[in-house]
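A single protein chain has been removed from this complex, and every other one stays in its place.
When the chains are written out, they are named A, B and C in that same order, and each has its own residue count from 1.
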Amino acid sequence: MERAINVELCGKLADSYGGSVTLYIAPCGLPVRELFEAVSSAYPLLEPILASGSVRACVNEVIVPDHAIIHQGDTAALFPPVSGG
Amino acid sequence: MERAINVELCGKLADSYGGSVTLYIAPCGLPVRELFEAVSSAYPLLEPILASGSVRACVNEVIVPDHAIIHQGDTAALFPPVSGG
Amino acid sequence: MSTHVEVVPAAFDPPTCLQQFVERIGDEGAVVSFTGRARGHAKDGAGIEALVLESYRGVTLSSMQQIVADTHAKFPISASHVIHRAGRISPEESIVFVATASRHRRAAFEAADYLMDRLKTEAVFWKREEHANGSTWIEPTDADQSDAARWLGKESEAICPE
Partner (left out) sequence: MSTHVEVVPAAFDPPTCLQQFVERIGDEGAVVSFTGRARGHAKDGAGIEALVLESYRGVTLSSMQQIVADTHAKFPISASHVIHRAGRISPEESIVFVATASRHRRAAFEAADYLMDRLKTEAVFWKREEHANGSTWIEPTDADQSDAARWLGKESEAICPE
């Protein structure tokens, strides 16, 4: 059964819909590349940034590659380009 | 009439004869290159360092070239290679 | 190897950081520090009311720790100190303090320089400048990217004893 997870939106990604959005994930999980598509589809103002290739996914506090799987109960976030200092 | 001037010896130049030596200078003065020769001759332990080409003369608090003239009453010093920091 | 890496939520004092750093090192001959400070004016001259730095959970600190570990692997430094502010920062307050210590002058300079280049492009923060009429997100500049790229494939020049 699908369950909702919050996807935290960092930096400029929060400008349109606030600091997080909700997605539904099947028990078998969702690959990161499909997470990008699902977020773009449900929250179209994010589509241009997500399509830019510069956003990374962070799952359970680790930046993960496109083929990683997000499971129900995971803590997920999307990172636009970072800059310290 | 010749007059004595003190030539201050800086850094390692002071190891052999202390911090200054005395030379006699004619009223017309003495070119720096002859100062080197006069000091080497009167204070032979300084000859190897003065012959190394690495020692500079300082007259009245300005580092001067070989053709500068030292006059009676000038403040003269010899500088081996410097190093700060 | 002695490191200190910290994200702080409130204003900090770089001279005090330098003091703390010097107190915990030995007789290293060379200490370099860098302080990055919030500006009161943007490049176009417009006033900046504040710089806001967002961080993300433990990821921000661990990104900094990785950069510090890489720096110690790359340069012959014996100690480093990295403090990074998060939250809302007023003009002239400090954003980041980095210090390095080494027997070798070149190593201390290069390691601090490298730390800053990596922090600018890889530390997990998001920055925005707040102006009278809104805010602007700040991403690494082309200069930041090319500064960071200088180090790719470059071995330290500072491996010979000074």
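Everything below uses one rule, namely that a contact is a pair of C-beta atoms (placed from the backbone, for glycine too) under 8 Å apart; a residue touches a chain by one contact, two chains touch by 3 or more.
Bear in mind that the values here come from a model prediction, so they are computed numbers and not experimental data.
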item: Among the chains presented, those that the missing one touches; value: B, C
item: Selected from C:Val7, C:Met64, C:Ile77 or C:Ala112 as touching the chain missing from the view; value: C:Ala112
item: Missing-partner contacts on chain C, residue numbers; value: 14-16, 18-19, 22, 26-41, 43, 91-92, 103, 105-106, 108-109, 112-113, 116, 120, 141, 143-144, 147, 160-162
item: Missing-partner contacts on chain B, residue numbers; value: 8, 10-12, 58, 61-63, 75, 77, 79-85
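We adopt the following convention: only the chains that are shown with their structure count from here on.
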item: Chain pair bearing the highest count of C-beta contacts; value: A-C
item: Intercentroid distance (Cα basis), chain C paired with chain B, Å; value: 50
item: Intercentroid distance (Cα basis), chain C paired with chain A, Å; value: 28
item: Centre-to-centre distance between chain B and chain A (centres being mean Cα positions), rounded to whole Å; value: 76
